[in-house]
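One chain of protein is taken out of this complex; the other chains stay put.
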Amino acid sequence: MGTTSVGSFFGSFLRDTLAIAAKDLRSEFRTKEALNASFAFSVVILVLFSFAFDPSSEQLQTISGGLLWLVFSFAGALILNRSFARELQNDCLDALISSPAPAGALFLGKAVANFVLLMIVELASLGVFGIFYDSRFGAQLGSIALVIALGTWGITVIGTMFSALTVNLRMREMMLPTLVYPLLIPALMAAMTLTTDLMNGTPFGKDNTIWLRVLTGFDFIYSILAVVFIDVVLIG
Amino acid sequence: MPGDERALEIDRVSKYYGHFPALRDIQLKIAAGSTLALLGRNGAGKTTLLRILAGLSKPSEGTVRVGGADVRDEKTRRRIGVLGHGISLYDELSAAENLTIFAQLYGYADPRKRAAEWLERVGLERVRDGLVREFSRGMRQRLAVARAFLHDPEILLFDEPFTALDDRAIAVLQGLLSGAHSAGRTIIMSTHQLREALLLATHVALIQRGQLAYTGERTPEMLEDPGYLYRTYGDN
Partner (left out) sequence: MRNKLVYVLCLLAAGILCWQLYNILLNLPNEKDQGAIYRIVYFHVPAIFTGFMGFFVALGASGIYLATRNLKYDAFAAAVTEVSLTFATIVLATGMIWGRIIWGIWWTWDARLTTMLVCWLIYAGYLMLRRAIDEPTQRARLSAVVSIFGCTDILIVWKSIEWWRTQHPAPVLSVRDGGGMAPGMESPIYWNWLALMCLAAVLVMIRMRQENMAREIDSLRRMAHSY
């Protein structure tokens, strides 16, 4: 029914992506298991770090970006691990793959859902960070939000892809972090540096646009690679 | 020939795990409207073949086509319905939400309406907003069947459909299958329950060590003596 024009292909691809994203979000908002665990974990990390560093010191200013992204990436792992794993129950993954939805839509739908969930946890954590460490970053809020969004998309793309890759392995919980964190190093380096600069009041400038380019390049390259290879990973 | 565009053609399909041939040179044409009972011992290759037909796995060699189009094509997948071991439903979503998602993925313009139709057909419209997690076993199975038949597939794939069903559920399933057969659907089911399957089947295929040991029409002799095939063509 209907012609297979490029337009209609993209239309149905988008519809499928949004359907999958909506399903994942609906599931998660109903139980809130991963959201709660993730947020609780990030608060714990922030508390523990307050014992390691004097929150009012100069030291904090230089490590704020690093600290935040450590919190984001560790707390994010809890959400990302569940991404494809939640489909294993009742054999839902098979039903999704055998449906007409392309594997790329399956992947992007889950990535979008993960992105939303991660952003929620991160923005909440950012608030907690501001309170615990008396950090003022209102001036650069827009830029900070942009960096967080870009960095989070990087974590999401890699995390979702490897969630799919490890879904059927017996050591899934161990393999996911082992594979994902080394790959995230360039994105995290960039995000950490940019965030530290922004939180200390330095806007985007000659010095750190390189990192902005690294981050966007990372996101772009891996988004494409993921959509290209998801078929191989899920089906064969 | 009429009906040919709905025939399933398995053309020299092989599947290797390393060098081990799980399926070897399977050549089979399943005519439209027939009901094929796929027989064979555990490990013979039935599930492997069914997964390839369902588009869940790629053959190492050979192709599977429906009316000339590859089985992994989006159009073809729309015409295939799959019911495996798991019910392929999300526990934390309601019956209506579950069916709506799959109606969306199968391209219905009004997925909610389609979902509602099928909820009525399987008698679950009163619990449409109940979470699947709270359903009884029988209700879950009925919903699973609704999901599989939702998009009016011309080709139905069942992996051991009679396993772990009580007598009442078996009767219901048999009714559905013979109804589908009368409506001209093509049905392929792998099974151990010889008698129930042979009753419905028009054709049988016996897989042994990854190869097609026998294929042909289901004869009355087979019905009288279900073990006949295994003794004649198997290697017991």
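Order of writing sets the labels: A and B. Residues in every chain begin at 1.
Simple rule for what comes next: a residue touches a chain if its C-beta (ideal position, glycine included) is under 8 Å from a C-beta of that chain, and two chains touch if they have at least 3 such contacts.
Fair warning: this is a prediction, and the values are worked out from it, not measured in the lab.
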**Item:** Identified contact with the non-displayed chain, of A:N36, A:T62 or A:T178
**Value:** A:T178
**Asked** In the complete complex, which positions of chain A touch the hidden chain?
**Response** 158, 161, 165, 168-171, 175, 178-179, 182-183, 185-186, 189-190, 207, 210-211, 214, 217-218, 221-222, 225, 229, 232-233, 236
**Message:** For chain B, which positions touch the chain that isn't shown here?
**Reply:** 16-20, 43, 60, 209
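FYI, only the chains that are shown with their structure count from here on.
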**Prompt:** So, what's the distance in Å between the C-alpha centres of chain B and chain A?
**Reply:** 37
**Asked** For the complex, which residues does chain A have touching chain B?
**Response** 1, 4, 12, 15-16, 19-20, 23, 26-27, 30-31, 89-92, 94-102, 235-236
**Message:** Could you list, by residue number, the parts of chain B that touch chain A in their complex?
**Reply:** 54-58, 72, 74-75, 77-78, 80, 82, 84-93, 97, 101-102, 104-107, 147
